[in-house]
Every structure is written in structure tokens, then in C-alpha cells.
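My questions all concern the structure below.
A single protein chain has been removed from this complex, and every other one stays in its place.
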């Protein structure tokens, strides 16, 4: 008989019995609260069309670069998981892909991926046997049957998951059609907000070979002449406003570093001209990118969009994989981050502006206690982004909480951000976060650093109050 | 009825009952030991004049940049807390400032600032209600009444707090009048040593616009001709001796990096001449600063003053705040530290000198296990400075203990340094340190890495033996 797969109600709570009791009581208060997801990568089309998820592999496996990554390291080819193959995957292919996951189940021992998968398999699909080569087909069948149920469509799940707010990530030239459709559906949009996020990275990188075409497209989308820097800036402001008009609350940014720079207008305009004429040197293109990035903060002070940054990762580290499968397949590797010096120009210009909220994420844990928490404990605009990507797992999250809280307090932390494209993992991720909040707060209670009533209130604030306030959702 | 504010006797002890029992027994031995405070920023004038502390805001809030910082981040203006306003604060202003603190009490949840404040409010002032807008005035009254009691003057408190040794931080040109007064008061000085610390940073920075005037002042204070490097060095040695004659046991240093350099004498003298004539390039000024800093270690080998370094922080990161309020208001942000390569010249020259003790602090936690503990586990002069400033809080301190101890042992750790100007927080900080020592040692005992009798002895050494030995207080 196959071993059971179970979901213990005390998972992630402290081992110490007294601490566990406190954690249970705190989690009992937050577990039923709605989900607010201010940044992620769920395709808005899914929700607009309310599409069937297809099949277990297509829903759980193929699009999840966290899992693909580890399976790749353990010898599985991405194409065998369906990556880059779209609709050509047959039923047999999908079952084979799913079996690869099940066969490698023990390679996921101790990982966050296994934790989230278990939560979904047991909690959403009612699977009760441990994945393995033997149980793979049966599990596949259970999930496939569930996917066919009428309440297993994106909008019904959004309701069942209690997702009250979710932000997608979108290109500045996107017409945001799906968002408009969803907003127009009063029955749905009254209880659920699905909003876009302005993600202009590519348009700020003059060193990209396709930058000129991108800027042309931006001008066309905005109906603006981008022949000069001023025209470019007007186009950017117009598209930000377009996003804001479609519900956006934030812009998101990811460059190789966090260096900011405020160039004199004429110098920036000169570099822009050179870049548009393909004559900018590498140094000039870099300086212009840093200036344009910093200028997004100025625009944010004007239009009020929250600015989030996800910096310092070497994208597409594996050239072969990039050539075969494209971006976002799991081969991005973090690099060190410097924030203190890098952000001084931006923060000296806008750091205490009452209309500016600036959320800093990192993949370099060192900067939590050395730079990010100290910055957030002084500048009014700066908020501490929660652990992201490689470090969005239980131990990392607990390290984060212990590092930043005693320095900056809870009020400077942005609240849970799932940043995921794996729709069904959203409840698992948010519940994980609430369990870890409970564990952390329980420790403060049993070591007499916080009273239990304060801990309970604080737990609720981390789930609802902080994201509402920091992402301006109550305005 | 307002919630209670309490101070639990088991605070900061491990949650596990067996570990907690051991921690209690260890702390029972150290809790009554005297306080030795080898580095801090209490104004010596307070003690010399034995002044009334004024009022609750002036004592607890206005001068504490830890609290100001977090309140600023949460939207409070520093001027509303009295920063930069001195005696112009009226009773109403002070009450309003104090209410701001109480209203923001939950913004301090989980922070070290809240821990220290609670310890003071309950332990020293007998406050028993949780701070809030409603309770603010009542708490203010309780504290104000206590401040008027005759035993609530600095010298009486120093006695009550069992502070047997405290070092202030002073400018090399200071005449150390208050220290002389205190030393002359035999009744007081027999039981309490209040000594100055030589802090020459500004005089070692040829890149400062006011460096020439500073050096002139140094020459005047020393009665030495500072026209040449040799004269400057004589002046520096003379002022160090003057401090030593007034009881100083150490010099303290804080520059933007830790790079050391021993220039050939003639090259250093040439750079000094250029700097004095205002002709040193930025690189030359930097090289000269590094040489002069390194030369303090040579002087330390001669006069025996312990050398402590607090490096790598971007001072006055917020230009606006610096302009409005000046330095030390909470807007300093740490930067990364490199010590291994940086210190090699200094340590190769003086690192094993029997008269040289060199205590290295950091705000970059990475270097504890990577560089500082390894250096202290080889060089006889090097001691590991305890966590400082942003990281002088319970979780950070426990990380520190776990990182450095198993590599370098307890004997290479300098013992608790409070580094504070908040006089009444000194007992809270030292008791926090002793509780965390107890927690750490209890863990070693219950995991059978140390016997309990050894742990008890070790705890006492950390409180008294190590600072006495490392700061040469027994000589």
C-alpha cells in the first residue's frame, strides 16, 4: 500500500508545545482572512475567459519554473515537462511528464516546492497517496477529474480561495483588454479586483538591441512623439496613467543593479538622442537607464503608483537553455546587491515624499539587516519587500522576519507577495506566510517581547492592513 | 481599562522548558553583577553636574536616535519630538512629543526599542499600563514625578544601576574638565570610574573641508607645531597621553572603510604637506587618512590605549535631514565591510603586539563568520566587537553568538558594549545581553556541548572578566 500524503494542521508551527499553542491561536484568527495579492504573474486572460485549466501537467507542472528548475538539475529535460511545446503535448505526453514529477518526488524532500505541491494536492484535489512512479497515474486521474468540475474555473477558484485583490504584470503597451472585460463584469468585479501592473523594464534599457523599436511602440501606444526625451517621458507618463485608469496600483522594476542617478535634463536629453541614433556607448546607455529608472520614482510621486523593485539577478544564466526554451525557465541566478549607495540619489530626491511608496525586494539576504531594513526604518517611502523567489521558503522567511522586525518593526514590511504564475499555489503560499507569521509572533509572545493580544492584532495587520495601506488599496 | 505593561522575569529565555531552567540558573548568577561600559556616549557633564534630567521627553525621547528614526519613518517630524529645539520645548510640546511616541507604540512591536523602553518604563518608573494616546499623559506624569525624586540624579542612578565603569566619547581637543571634576570627587570616584575615550576621526580625514583648522586646533591643544607630519604625530601622541592621564583606556575610530596602509615616512610627510596646503587630490587624501588611521595602531602599541573601530556606515544619508537637524538623528545607513585584505597591513605590523588590543565592530553581519571571527581566532590583538546599533537587538545578538563562538571561543569576544547616549537604557541593555548570554549558554548545555558549571563561569567572564581583561581595566 502506498504511503499516505497528508496535510497536518500544525504544519510550520514551532516544535515547542507552549509556542505551538500560541501559534495555533494566532493562525486561527488569520487563516480565514481574504487574500490580497499585490504582485504576481497570473495571466489576466485566464480570469477574463474563465478558461478550463486543461490538464494536471499544464496546470501544475509545465508553467512552474520552480519545479522545472529542480527537475532539470536532477536530469530531466524541460521539453519532457512540456516547456516550449504548448498544445503539441498529447495526453500520453502529459501523463509522462507528470510521472517524471512523481518519480522525482524525493528530490523535492525538504523544499518549498514540495510544501506547496502537497498543500495543493491534498487541500485542493483531495489526493491522499504519496507521489511515486506507481501512484502517478491515479493522482493524475484524480486531478483531471477535479479540473472538469464546474467550480474549478479561475473565477470560481478565485472566490473559493477568497482572493479579493490580485495584480497581474503587464507590458506598458498592453491594451489591458482582459482587465477591462473583468472590470465591466459587475457581478465579478464587485467582490474581486484584478488589476494590471506597469512593468517597463525593457523600455528603460537603451543597451538592448530592440530598444529603439520598443520606444517606437511605446510612442505609438501613447500617441506621443518619442523623438526627444521629453516626448518619451510624456509617453511613459501617459501609459502609466492608462494603467492607473485600468486599476493599476503599482509599477514593477527589475534591472541588474539598483544604482540610481538624476542627470541634468540637458545631459539626459543628449544621451537619449545618442541612444535613439544607436550611438550611445555602453557607459552612456547604462547612465541613461539609471536615470530613466530613477525618473520612474519622480513619475510615481506625481501619479501615486507604488514602485516595487526586484533587482540583481543574472537572467538566463544558461545560454543553451535560453536558446532552446527562452526566458523564465529557471536558469536565473541571483547576484550580490548594494542598496545604500545605489539608492541615495533617488531617496534624496523622493525618499520622504508623502505620495511615494517604494518596496524593495532582494535575493541577497545580506542586505536585509545591513541596508534594506535600515533604509525602511528611516525613509518614509521605503518598505521592506518580503522574501522573493529562491528565498520565499519557510526557513528563509523566518530568517527574514527575525532580521528585519527588531530593526524596523512590522509596519515597514509590505505583507505577503506571492509573485507567482501558479494560480493554484496562491492559497498555499499565503497560508504558509500566515503560519510563519504565527510562528514568529508566538516566539515573541513566549519570550515575553509582545503580549498575545498584540500579536493577534499584528498578525491581522500583516495580512490585510499592511498591503491595503502600502499599496494604497483603500484609496 | 488599559492593557497592562509588564516585565516578565523569563523574557528572552528559550521557549523549551529544560533550556529555560538552565538559562534562569545562569542569569541568576550574572543579573546582580556590576555594569562595565567600556564605550558609549553619555555626556560627562551630566555626571559632573549631577543634573536633573528635565522631563520625560527630554530624557527618554528627544536624544534617542533609535526611536526618532522609527517614528520618522512612520510619518512623525523630528522637530515634533524636540530634535534640534533644545530649551524651546514647552511643557505642552513635551507632552505632545511623548504622546506621539505612545500613539506609535504598536509601530515598535517586535523591536529592540520597545524592549528597552518597556524595561525602563516598568523597571525604573513603575509604569504599569501599555502606552497609547489615552494613557500617554498618565505615563508622562508618573515619569515626571520620578525624575523629581532626589535619588533620580545621574550619580545616584549610576549607583543604583551598579555602573562601576563607564567611558564617554570625546574630542581630542577636549580639556576633559568634567572628567577631572569627577575624578577629584573621591567619594564618588572610588566606586565609579568615568573615563574619556579618544575619538580622533575628524583629525584623520584630510578630505574634510575643515581639516586644516582641526589640525591647527589639535596643535594648539597639544602645544605642538603641526607644520610637519612629525609635529602632527607628536601632537596626536600628546593628546592621547593627556586622555590617558585622565583615565582613558581606549581610542575609538569610525571611517567609511577599514583599509589600512603603512606609507614610507617621506611619502606620508609629502602627502601631509600637500594636504595642509590644500593641494592633496582625493586619492592622496584617502591614502593619507588610511596611513594616519593605521598610525593610531602604532601609537596604541606605545601608549597602550585599546583601539576600537566602528567602520562602514554611510553617515547622513538623507541630505535634507542633515541640513535641517545635523548629524546623528537616525539617517545613517550601513554599507558592506571588507576586513581581511583591508587590515592586513595593520595586522602584519602590529597584530600580535602584546600591548595592542584591537576590537572590531561591524554593521555587516556577513563578516562575523567570514572575516572577523577568523581574524580574532589567529591574531592576538584582535577581539570581536559585539553587535552594534542596527544589530544590537536580541535576534541579531543570538545570530552573532552562534556565528562567532564555535569558531573563536568566548575568550575573543569583547563583552557587552552599550554604545548609548540613553543613560537610563544602560541597565536594560546590559540585562538583555546577560539574558541572551544565558539563553546561548543554556543551549550549549542542553545540547551537551558545555557542562552547566562551565556555562555559569563563562557567563560571569563575559560580563566582568572579558571587558576587564580586554580593556585593561585591571592594570
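Worth pointing out:
As written, the chain order gives the labels A and B, with residue 1 at the start of each chain.
Note that in this section a contact is a pair of C-beta atoms (placed from the backbone, for glycine too) under 8 Å apart; a residue touches a chain by one contact, two chains touch by 3 or more.
These figures come from a predicted structure and were not determined experimentally.
When you scan A:181, A:318 or A:457 for touch with the missing chain, the hit is A:318. Considering B:50, B:79 or B:369, the position touching the chain not shown turns out to be B:369 (whole complex). When you scan A:63, A:154, A:330 or A:385 for touch with the missing chain, the hit is A:330.
Within the whole complex, the absent chain has one touching residue among B:267, B:320 or B:454, and that is B:454.
Those residues of chain A that touch the chain absent from the view are 3, 6-8, 10-17, 69-70, 72-75, 106-112, 114-115, 130, 314, 317-320, 330-331, 333-336, 363-366, 390-391, 393-396, 399. Seen from chain B, the chain kept out of the figure touches residues 14, 16, 18-19, 338, 340-341, 344, 347-348, 351-352, 366, 369-371, 373-380, 382, 402-403, 405-412, 443-444, 446-451, 453-454, 457-458.
Heads up, the rule we're going with is that only the chains that are shown with their structure count from here on.
Centres computed as Cα averages put chain A at a distance of 40 Å from chain B.
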